[in-house]
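Shown next, in structure tokens, is the structure this report addresses.
Excluded from the complex is one protein chain; the other protein chains are retained at their positions.
Each chain carries a letter (A, B and C) given by its place in the written order, and its residues are counted from 1.
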Amino acid sequence: MASFDAELVALELGFVGIAAPISETVSQQHGAAHAGLTFALGDSAAGYAALTTIEGEADVMTAEMKINLLRPAIGDRLVAEGRVIKPGRRLIVVQAEVFAETHDSRKQIALLQGTMVPN
Amino acid sequence: MASFDAELVALELGFVGIAAPISETVSQQHGAAHAGLTFALGDSAAGYAALTTIEGEADVMTAEMKINLLRPAIGDRLVAEGRVIKPGRRLIVVQAEVFAETHDSRKQIALLQGTMVPN
Amino acid sequence: MASFDAELVALELGFVGIAAPISETVSQQHGAAHAGLTFALGDSAAGYAALTTIEGEADVMTAEMKINLLRPAIGDRLVAEGRVIKPGRRLIVVQAEVFAETHDSRKQIALLQGTMVPN
Partner (left out) sequence: MASFDAELVALELGFVGIAAPISETVSQQHGAAHAGLTFALGDSAAGYAALTTIEGEADVMTAEMKINLLRPAIGDRLVAEGRVIKPGRRLIVVQAEVFAETHDSRKQIALLQGTMVPN
């Protein structure tokens, strides 16, 4: 989270939203580079969402994650919304949507689907 | 590449290897955080591999990418090897393996499979 | 569709639902076998949903598709709901949910995410 300057913007059972500014550094990157940043934010939101569904001091790890990039990450900030599709003791199936926002627009730029495992 | 302190270690038609040190910052991260870093390196290697198969000044973008995390990213450096499975004018199917290396060991920590599109 | 004895149950712009009975043949299969059948139904619903967003006599092909299996396919019939997440001339990003239904219950058994290409 710290490396993206990210903050928590929503927290419910099975749902977490995090936001991070789109810095000049990020916005100047081209092509495939965007995928890594968008992935990291979506994957983090999905992981935190999974954490809300498990008890005790457990951590979760990403077992596998798939991302479809829909649009370029243009805007003021990115918001990633992670949700749990299917909780479980061994496998937690998660989804995340990532949006690029300006003060008056919000466009989905990515969709992620994957599996977290309690650790 | 710059943000990971990464360097090119192999370059052939349809194959690119890049390496990045596992910094203290990275090695201290837990859980889902690793996925983002490993993804970014594997995705970059796959994107560069795709670039070697297209002509002119085109760039490539990640359309979609899937990662399976196999082991924790423990070691001195990460090496990502990207290769083109199927070149194409519209879609380039790629794969990447990511390894964690020490001076005398090399373990695969991730496998990626996805699609690049010329841009 | 014919090979699953499937029927169309919903049709809107960007959304298609198809249903197929869970035959004895299917319900007697174990383990990994279920994945193929559930995949085929979800992939078909997603493909038909993509078709509703393109003009003319074009066909669509699955470029890539990912499925997470959530629960066993137990019930009277399977219903697959495909939707278009992002239309496009070159790439259409789609999603599908597959449910197992009895006369009084409906449980999601799979989630798919992938890319269709007009052909």
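Here are a few things to note about the model shown:
Just so it is clear, a residue touches a chain if its C-beta (ideal position, glycine included) is under 8 Å from a C-beta of that chain, and two chains touch if they have at least 3 such contacts.
All figures in this text were calculated on a predicted structure; none of them were measured in a lab.
Of the listed positions C:Gly17, C:Gly47 or C:Gly75, the one in contact with the omitted chain in the full complex is C:Gly47. With the whole complex as reference, residues 3, 25, 30-37, 39-40, 43-44, 46-47, 59-69, 116, 119 of chain C touch the missing chain. For chain A, the residues in touch with the chain missing from this view are 63-64, 66, 90-91, 93, 114-115, 117. Interface residues of chain B facing the missing partner chain: 66, 68, 70-71, 85-86, 93, 95, 108, 111, 113-115.
Quick note on the criterion: only the chains that are shown with their structure count from here on.
The geometric centre of chain A is 20 Å away from that of chain B, both derived from CA atoms. Taking each chain's centre as the average of its CA atoms, chain A and chain C sit 25 Å apart. Residue positions 66, 93, 114-115 of chain C each touch two or more of the other chains.
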